[in-house]
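Shown here: the complex without one of its protein chains, the others still in place.
By written order: A and B. Residues from 1 in each chain.
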Amino acid sequence: MTPAALLDFASVAVFALTGALAASRAQLDLVGFTFIATLTAVGGGTLRDLLLDRNPIFWIAQPAYIGVTVGAAALVFFTAHLLESRYKTLLWLDSLALAVAVPAGVAIAMGQGQPAAVVLIMGMITGTFGGLMRDVVCNEVPLVLKQGELYVTAAFAGSAAALIVQALGHAPLISLSACALTTWALRAGSLTFGWSLPVYKSRPPRR
Amino acid sequence: MTPAALLDFASVAVFALTGALAASRAQLDLVGFTFIATLTAVGGGTLRDLLLDRNPIFWIAQPAYIGVTVGAAALVFFTAHLLESRYKTLLWLDSLALAVAVPAGVAIAMGQGQPAAVVLIMGMITGTFGGLMRDVVCNEVPLVLKQGELYVTAAFAGSAAALIVQALGHAPLISLSACALTTWALRAGSLTFGWSLPVYKSRPPRR
Partner (left out) sequence: MTPAALLDFASVAVFALTGALAASRAQLDLVGFTFIATLTAVGGGTLRDLLLDRNPIFWIAQPAYIGVTVGAAALVFFTAHLLESRYKTLLWLDSLALAVAVPAGVAIAMGQGQPAAVVLIMGMITGTFGGLMRDVVCNEVPLVLKQGELYVTAAFAGSAAALIVQALGHAPLISLSACALTTWALRAGSLTFGWSLPVYKSRPPRR
């Protein structure tokens, strides 16, 4: 199994858990859990594969991915009531999923020899779009829009770290690890310590 | 005309009517009706074709589909005021559209010899994504998220029925009919008698 496939499996599993948690907040049934879990888990990688014209799409080539999302949905359906805060769990699992999905996108784009700008974007798309679809469909405030939090920024920094470490001549395994660690460190730091970049402030109240 | 093309035509026509009804609830003009009707009608099948790398997309190969959506939009624009409840009509037409779109997706995926998991998902995607786009764009509560209703579950059961009947050695026409009937029976039963699966219930109020 290639590093990219391994990262895809990990991000599918963890994003599926976050999708199922969002489904629990919307009080769906077991099939609804599976639907939202699958959408969240494969959304970012599917868009990446469509844009890069990879054929077949990763989960069509290997339907075992879908087995993973079904299992994750069932797990959450029967155990989420044991959690103290489903939203907090969702946030932290989402940070982990982000930290494996970004290098998954980076690995595929680098493997195709894409230019740096495209590698950056594929890392960000693979990392953020599944969660974005989850939030839009479930009517949650999209995490990418949360004010004063690092989210897209963490994905960007992780992708950039991979490019820099690769340019220094290190092996893919090193650059992908740097990508995952950078992404997760920034996101976790934002969740724990409130790290953020300056946001745009309008003078008068909005509109 | 193949069974899959016939099913595509039927689902395009009926989903277009539901899109136009959603446009009437948003009080758009005739072009807005056509836009939402077309988005709803071809959305699910377009995503299916992109994912399965079918080329060209079904309505680009055969623009007569667009003629159907334009006609449906105009019909609703000029006659919707005669309806007693536009939302109720939308719900029932949507159930019919679901019941033809799911087998349309199943037929294409089976025709490509896809594995069972992919056939299931293509049935569900073709059935649900057009309506999902309609609801997200028009700011309606997505039908896939309605609590205590069978929707994605009906699409899932219909796709599964097709796979089972096919595995028993029956002809495509039989398995696709089983798919349509199962989907519609479950959705209609849910609308009429409130059939549902147990939903996830949190102990404390949401968040």
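Everything that follows uses one rule, which is that contacts are C-beta pairs under 8 Å (C-beta built on N, C-alpha and C of every residue); 3 or more make two chains touch, one makes a residue touch a chain.
Remember, predicted model here, so these are calculated numbers, not experimental data.
**Student:** So which of B:Ala5, B:Leu75 or B:Val136 would be touching the chain we can't see?
**Tutor:** Final answer for the missing-chain contact: B:Val136.
**Student:** Check the options B:Ala23, B:Met122 or B:Ala155 and report the residue that touches the missing chain.
**Tutor:** Here the residue in touch with the unshown chain is B:Ala23.
**Student:** Which of these, B:Leu6, B:Ile57, B:Ile164 or B:Leu181, touches the one chain of the complex that we don't see?
**Tutor:** B:Ile57
**Student:** Write the list of chain A residues that the hidden chain touches.
**Tutor:** 50-53, 114-118, 121, 124, 128, 132, 136, 142, 144-145, 147-148, 152-153, 156, 196-203, 206-207
**Student:** Against the chain that's been left off, what residues of chain B make contact? List them.
**Tutor:** 23-33, 35, 38, 46, 50, 55-57, 60, 63, 66-67, 77, 80-81, 85-87, 136-139
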